[in-house]
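Only one protein chain is missing; all other protein chains are in place.
What follows is chain A.
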Amino acid sequence: WVPPLLSLLSPVLLVLLPIVLITALLLLVRRNSISRTGPLSLLVVAGSGGHTTEMLRLLGSLSLSYSPRHYIFADSDKMSEDKIRSFEQNRAETFSNFQFTLNRIPRCREVQQSWSSSILTTLYSVLYSFPLTFRLKPDLILCNGPGTCVPICISALLLDILALRKVIIVYVESICRVETLSLAGKILYYFSDYFIVQWPALKEKYPKSVYLGRIV
């Protein structure tokens, strides 16, 4: 005998339970991090303007182990492309062994675009992000907003689940954010493995976040 409410809910539970179990299993697998020797494929989502500048500062401190570096940026963002190219050229002068790719995706939302039409363009960029992320198969995703990085991270989570491939998502909130998170930050606080903030007030509000001081 099953109580009527439970019987009503059971199809939902049947669907939800395996998802919860698989997620829990994946999380367990994820946490058992291993010591690494080979290089690590890095996927960098370059936001635009100041976001890209901050990102390149972070990348400048990374060792050669983070190779190849796959950059994703919005197709309308010529400035980021130029900045990334000159950054990689500078690195190539210092280190002989360098590998990188540049990948364009449609932008989620242009500044001042209406919210209703942003839903459509976001959907489009989600659809676009999936095959790209699957093809690049990153070990680590590094992003710092704005919206462009959300579809990429969601497709990486799916890659995680479907291909049992461990993709670490690291989100770094911009130095500009002192007391409030950006929209991308608010979403990725829940989806990232490591969420880094640069001001103590944010660390207090968001206990799961990591505070390393000012890193850009």
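The criterion applied here is as follows: contacts are C-beta pairs under 8 Å (C-beta built on N, C-alpha and C of every residue); 3 or more make two chains touch, one makes a residue touch a chain; residues count from 1.
Convention: contacts and distances are computed from a predicted model.
Asker: Select, from "Exosome complex component MTR3-like Protein", "2-oxoisovalerate dehydrogenase subunit alpha", "Ribosomal RNA-processing protein 42" or "UDP-N-acetylglucosamine transferase subunit ALG13", the UniProt-recorded name of the complex's unshown chain.
Answerer: "UDP-N-acetylglucosamine transferase subunit ALG13"
Asker: Among A:58, A:102 or A:158, choose the residue that contacts the chain missing from this document, as touch is defined above.
Answerer: Of these options, the touching residue for the absent chain is A:58.
Asker: If I consider the whole complex, including the chain that's not displayed, which of A:84, A:172 or A:187 touches that chain?
Answerer: Answering carefully, the residue with contact to the hidden chain is A:172.
Asker: For the chain left off this view, which of A:119, A:161 or A:210 is in contact with it?
Answerer: Candidates A:119, A:161 or A:210; residue touching the omitted chain: A:210.
Asker: Touching the absent chain: which residues on chain A qualify?
Answerer: Considering the whole complex, chain A reaches the absent chain at 33-36, 40, 49-50, 53, 57-58, 60-63, 65-66, 139-140, 168, 170, 172, 174-180, 182, 193-194, 196, 199, 210, 212-216.
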